[in-house]
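In this view, the complex is presented without one of its protein chains, the others remaining in place.
Note that the chains are named A, B and C in the order they appear, and that numbering of residues resets to 1 at the start of each chain.
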Amino acid sequence: MTDRLRGVVPPVLTPFTADGQIDLPSLERLVARLVDGGVDGIFALGSSSETAFLDDTRRAAALEAVTSFVDGRVPVLAGVIDTQVERVLAHARVAERVGAAGIVATAPFYAVTGPAEVEASFRALAEGTSLPVWAYDIPVCTHYKLPPDLLVRLGVEGVLTGVKDSSGDDVSFRRLAMMNRAAGEPLTLLTGHEVVVDGAYLAGAHGSVPGLGNVDPAGYVRMDRAARAGDWETVRAEQDRLAALFEIVFVPSDRVGPAAGIGAFKTALHHLGVLDTNVMAPPLVPLGADHAGRIAELCAAAGLE
Amino acid sequence: MTDRLRGVVPPVLTPFTADGQIDLPSLERLVARLVDGGVDGIFALGSSSETAFLDDTRRAAALEAVTSFVDGRVPVLAGVIDTQVERVLAHARVAERVGAAGIVATAPFYAVTGPAEVEASFRALAEGTSLPVWAYDIPVCTHYKLPPDLLVRLGVEGVLTGVKDSSGDDVSFRRLAMMNRAAGEPLTLLTGHEVVVDGAYLAGAHGSVPGLGNVDPAGYVRMDRAARAGDWETVRAEQDRLAALFEIVFVPSDRVGPAAGIGAFKTALHHLGVLDTNVMAPPLVPLGADHAGRIAELCAAAGLE
Amino acid sequence: MTDRLRGVVPPVLTPFTADGQIDLPSLERLVARLVDGGVDGIFALGSSSETAFLDDTRRAAALEAVTSFVDGRVPVLAGVIDTQVERVLAHARVAERVGAAGIVATAPFYAVTGPAEVEASFRALAEGTSLPVWAYDIPVCTHYKLPPDLLVRLGVEGVLTGVKDSSGDDVSFRRLAMMNRAAGEPLTLLTGHEVVVDGAYLAGAHGSVPGLGNVDPAGYVRMDRAARAGDWETVRAEQDRLAALFEIVFVPSDRVGPAAGIGAFKTALHHLGVLDTNVMAPPLVPLGADHAGRIAELCAAAGLE
Partner (left out) sequence: MTDRLRGVVPPVLTPFTADGQIDLPSLERLVARLVDGGVDGIFALGSSSETAFLDDTRRAAALEAVTSFVDGRVPVLAGVIDTQVERVLAHARVAERVGAAGIVATAPFYAVTGPAEVEASFRALAEGTSLPVWAYDIPVCTHYKLPPDLLVRLGVEGVLTGVKDSSGDDVSFRRLAMMNRAAGEPLTLLTGHEVVVDGAYLAGAHGSVPGLGNVDPAGYVRMDRAARAGDWETVRAEQDRLAALFEIVFVPSDRVGPAAGIGAFKTALHHLGVLDTNVMAPPLVPLGADHAGRIAELCAAAGLE
């Protein structure tokens, strides 16, 4: 596993200006915060990047900007979220051009499909790109749970390089880690669940893709290094602190989905001076002052200035 | 309602050649079958067109071919299924160019959203196109049920022109029809559920968008004319015959979603000599000979040669 | 079908006194309203009777009271809602004793089961009682949709007599009606969906079990007689009036499940002078004056004094 990407790979947010353009200075500060925080990689164009609300032009612009700001200091994984293979491969072309270290692809979505179609899609992606392919398991968005045995089988065959697990199914994740070990560990396993990364490390995760890592990258890095060192009390203490910070996403209880979660991350980063605004991509509406106060308190309680 | 599109508006399939290209001669024969069957309009690039498995180039090509083959004899509605507004509007540009009579748009999908985001999306679409906007209520794909009161409110304001209801929620459809009447009938209501169109007519539907109408357009037209004439026994008898024919979609019991339903429609039309193949867009795999025999029997039992 | 129970079979509510006892005088008035309204049968201890909130003693008392008040004028079906077979059969013993015309049983619930367990359960019930067994298809409560082919097969074998369909799945109901006809019509099919009974009649329903029939039994009877006479315009007009009345269940938009629906029925019947209170079984809380006013308006608009 020595050469592999592992550790903390936050899904970088996409900052916007007040008039809805990608806010490059804010993005540059955010990338700097992540790299300075010691992250092992950056995941661009994930769900946390509001990718589902961006057209192809803005997706490419965001990915180019991230890779430019990262400037080779850590690997960049590129999300290629789309309904079907040719569209996904068009995003992969951009990822190849900007030097991404891999692409992260979901099951097909919108249309109802089964395991045969999902397997065929991943195979077509792997054939269509020179980049390593990561499977993005996010049934809350795709409404399909990737089966662990399929993932490991595709890992053994070299179709898949890793899995970004945002399934919320810790029993399935344990089985995936077990099956992966039994197969010689072909897959790198990253968890996307910010508040149970410690348990995922015990289960066999190689790292995390924490949306909250935009707000506190150094905390996730400390947890990762402690896990590598077997210092589980530190792992737990850091996770508990971060889980308390994660309560920011429950502050806007009148919102659902990214309007709440990404809204809270952006509001925190605006409060911390990293982002110039907490604007989101339409039709998402940014959080208001009523939420910002409580979010600032939770940041302070977690030790963020 | 006199000038409005109403009646039978089948969602035309997208035929493919054995090597995966759009099969234009087959599509021309299919369009001819629909128009000759007396349909009142054609819905292109709906879910039944395998739109979710087509990239933008093939979507545009399919829409152009359909409108070309229709040649103004009936209005063509254009599906603009996509994750977010700018992408939807890019499809709308194509629809405008080819002379479509309206666009049919879903709620945003992939990302979890709520009523505020859905309303804002429809408003942005209406502002961004000169074409009438139809709401496509298809929660099995979008995982969001469009609320009837929202739809009627947007109808009253002129944001929406009609609704294509594939929700499977007949209670909600009844409420939608009631609210629509109470508001002066701003919306045209079309049901997408092939086997309960008769009940939808009683509830207040102005027409149907039956996938099965690809296989038997004349049957749906006869049912529609009988409903307009208040001849409910004919309506029922025709619907019962069509419901028996619809059993073709349950023949491939080992498939889910479009791999079963559209697979069966294409296999029936191949059997009937309309399509040269029953090929589907990858990763969908066409039905085999094991299924074709039973589908041919059901076609014969329904009186299709 | 001549001897069979068919037509309108409302699921009679269970009125309570202010201190939570079964309110026998109110129940007697309610039963009289149903019988005087011309109903063809009464379904006691259905979900609308708040059966899930009653212990066995009160269930038996409610059933005895209903059959006593009905006094043989129409058949009484007895709900036997419970988790497993012996419990269901204990309820069947009471039903046999009071002279019920049949029992209405769900799939097992709480535990996750599949078709094999569901089929075995219905077989065990039929062997354990001399009464006809009706299948109660109510996946919103049992979280299992009864497959139409299983139902018809059990009908052919004499295990099941009929189906009370509260599935909300009109496509499945159409298939059930088709398969039932093809099999010689072994099953009597009643729909539980108050606002789409007209479409269910077209599909092949033999009658309805409308909760709203507690509030307006005569309206459902008029619709049924019109359907038998083939007078579909009257069917539709009556259904539209009843669907408008059904809006009472959406008035308490801050409630879910029976707290809204049964709460509204009881509040309407209290307003109409049939029930002395609108009290529900704990932990359900009755609707308040804020809702009662709007419910009274909707009753008046539907022509109920």
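Structure notes:
We adopt the following convention: a residue touches a chain if its C-beta (ideal position, glycine included) is under 8 Å from a C-beta of that chain, and two chains touch if they have at least 3 such contacts.
These numbers were taken from a predicted model, which means no experiment stands behind them.
Although one chain is omitted from the display, it touches the following shown chains in the full assembly: A, C. Here the missing chain is touched by one residue of A:T129, A:T161 or A:Q239, and it is A:Q239. Note that of A:A62, A:A200 or A:A281, the residue touching the chain absent from this view is A:A200.
In the complete complex, the hidden chain is touched by one of C:L13, C:L30 or C:L54, namely C:L54.
The chain not shown here is touched by just one of A:R4, A:R73, A:R153 or A:R175, and that residue is A:R175.
Of the listed positions C:A120, C:A182, C:A229 or C:A300, the one in contact with the omitted chain in the full complex is C:A120. Interface residues of chain A facing the missing partner chain: 168-171, 174-175, 178, 193, 195-196, 198-200, 202-203, 230, 232-233, 235-236, 239-240, 243-244, 247. In the full complex, chain C contacts the hidden chain through residues 47, 50, 52-56, 58, 81-87, 90, 108-114, 116-118, 120-121, 124, 140-143, 255-259, 281-285.
Here is the rule we use: only the chains that are shown with their structure count from here on.
To fit its Cα atoms onto chain C, chain B must turn through 180 degrees, a value rounded to the nearest 5. Computed centre separation for the pair chain B/chain C is 35 angstrom, with centres defined by C-alpha atoms.
Averaging C-alpha coordinates per chain places the centre of chain A 49 Å away from that of chain C. Multi-chain contact residues of chain C (touching two or more other chains) are absent.
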